[in-house]
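My questions all concern the structure below.
Every protein chain but one is kept in place in this view of the complex.
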Amino acid sequence: MAYLETKNLCKYFGGLKAVDQVNFQVKEGQLQSIIGPNGAGKTTLFNLLSGLYIPTQGKIFFQGQDITDKKMNQISQIGVTKTFQITHIFPRLTVFENVRISAQSRKTSFNFWRKADSLEDINDKTMKILERVQLAASHDRVASILSHGEKKYLEIGIALATDPKLLLLDEPTAGMSPAETILATELIRTLRDKLNLTIVLVEHDMSVVMKISDEVLCLNEGRVLACGSPNEISCNEEVQRVYLGGRKEC
Amino acid sequence: MKANKENTSNTRTRSRVIWVTLAVFLIAPHIISTPLTTEILIFGLFALGFNLLLGYTGILSFGHAAYFGIGCYGCGIAVRDFGFSIWGGLLVSIIMGILLAAVIGAIAIKKKGVYFAMISMAVAQMFYFMALSPLKKWTGGEDGLKFIPKLSLTFPFHVDLQSSFPLYYFVYFVVGISILVIWRILNSPFGRLLQAIRENEERTIASGYNVTMAKFVSLIFSGLFSALAGGLFFVYLGYGPLQTLFWLTSGTILLMTILGGMHTFIGPVVGVAVFLYAQNKLSWTMERWELVVGILFMALILIFPEGIVGTIKVKYLARKTAAQEVGEAE
Partner (left out) sequence: MELNSTLLINQMLFGLALGAVYILMACGLTIIFGLLDVVNFAHGTFYMLGAFATFVIVSLFGNFWLGLASAVIIVGLVGWVTETYLIKPLYGKDPLYPLMLTFGFSVAVTDLMRGVFGTVGQIVPLPQFFSGSLMWGGIFIPKYRVFIILLMLAVLIFLWYFFKKTNLGMIIRAATRDSLMVQTLGIDVPRIWTFGFALGVGLAGLAGGVNSTIQSALPDMGVEITIECFVVVVIGGLGSLGGAILGGLIIGQVISFVSLFASDWSNVAIFITMLLILLVRTRGLFGEAGRL
């Protein structure tokens, strides 16, 4: 059984078919990348998976459960969490609080009496996550003054705090320097290997895609163009024509 | 890069802020006019309730006079027409506040900020007009709620509400407890959730929170305390003015909150104190007091949106950070 699966998924905005009859599957513990030119429907697909958009047609299943009509917060509670393409953090809160409040979501928050700072287990979990995304030293900095790369790490940290089973990362290395990209790629690889997370990734940086993906899905004009291993995809003529450019002899 | 603890965010409020405030208000009526300090306490509670919604959750209500007025009239009518005790009257205020907040929340809480601001303003205006004319029989119309018997407290012991000091300390007691309760709420997991919603609502939803419910509950608390303040206002005045429902009351509470600092806990109370004190001293001498107030408000928004306490906090933290860095360098 596929871990995450879509069946004939469609999202139409008036006449525009942003996502059109997309069928794709992700196996548990896999890292699957989604590539394609701008406007191919990658972010729309992500928004459908995370619950921001309701599909026009089609279904989405997670661990066999139909999550098509569920709202974004419900889907997060079920175990699918996404990061945002443009960093979407809590600007005036500290780095620590950014992650802590996300971690708090797994417990009931309609608790009006306890001191929030006294939830020790949540505090511990927060520190561990900050260490993993290498922001532990900045924990009491205000999030808005972080560098771009650090904010991207914080994004990942906030998502991790929700104990996700499946992580949707929307262009996690966008805007990063080459050095930062290498580190980020390693981090993402660790998330799959050490934390056994299933990861779906939207990426433009092919070096990242080739390095860590188990499977690659190529979208074009809302439809699935090809799906396969990184090698297969990079050799695929249509993918080359539409997106990769150049011809690779395979 | 500079280490920089929370610059303008409320996040946590030290308990000493609360104790200092309570201590100050314990002795204040002996230093400045007792009626004025009583009003400061009452409007301070109103402002804290208001800021729960604005400064913490990030929702602007332009019609909070509705809660204040309904609390005032509710307490008054309960006492005058139904023979309730003062405690009973205040309880009625609280219940009315909760009910009104629930209704407004059910209709408008999902809406974008500007819509909520407009709808809340319209609802308050509706109550104002209702009290003015169609419901004149109960509310006294323009004259307000009058013919109130002399108020007195008999439980748990007799308090003569006709003299200023006992009245003050009664109000102090109720407001003091409310401040402690609000403080606990805002420092709790729920309080943090509200701030996350203010900072980035979409991200909060994406992390798994039912944000609509949280906003709804926040509105309930806000309405509750604002209405309680209205009830206290009735007890303080011994009558119920129509002004409590007027849009200027909504505007004034907003002004006082911003003046003090909406991103701090105690800022609103400071704003109330400064404004009411200034109004007390200056509005008699100034023909155009409201003009001055309007200009000051605009200047606040343009230049010092963080208000008195907020600006102090930023400057203090900036200096502390600089000192820290010097210390680290050595």
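For reference, chains read A and B in written order, and residue numbers begin at 1 within each chain.
Here is the rule we go by: contacts are C-beta pairs under 8 Å (C-beta built on N, C-alpha and C of every residue); 3 or more make two chains touch, one makes a residue touch a chain.
Please read these numbers as outputs of a predicted model, since none were measured by experiment.
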| item | value |
| --- | --- |
| Which displayed chains the hidden chain touches across the whole complex | B |
| Touching residue (missing chain; options B:Val20, B:Met126, B:Ile177 or B:Leu282) | B:Met126 |
| Selected residue (touches chain absent from view) among B:His158, B:Arg288 or B:Lys320 | B:Arg288 |
| Omitted-chain contact residue, chosen from B:Trp138, B:Phe216 or B:Trp247 | B:Trp247 |
| Given B:Phe62, B:Tyr209 or B:Phe234, the one touching the chain that is not displayed | B:Phe62 |
| Residue ranges of chain B at the interface with the undisplayed chain | 60, 62, 107-108, 110-115, 117-119, 121-123, 125-126, 129-130, 132-134, 201-202, 247-248, 251, 254-255, 258, 287-291, 293-295, 297-298, 300-302, 305 |
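In this section, only the chains that are shown with their structure count from here on.
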| item | value |
| --- | --- |
| Inter-chain centre distance, chain A versus chain B - centres from mean C-alpha coordinates, in Å | 41 |
| List of chain B residues in touch with chain A within their complex | 1-9, 11-12, 184-185, 187-193, 195-196, 199-200, 202-211, 213-214, 217, 263 |
| Parts of chain A lying in touch with chain B, wherever the complex brings them together | 50, 71-74, 76-77, 81-82, 84, 88-94, 97, 100-102, 104-107, 109-117, 119, 138, 140-142, 145, 147, 158, 161-162 |
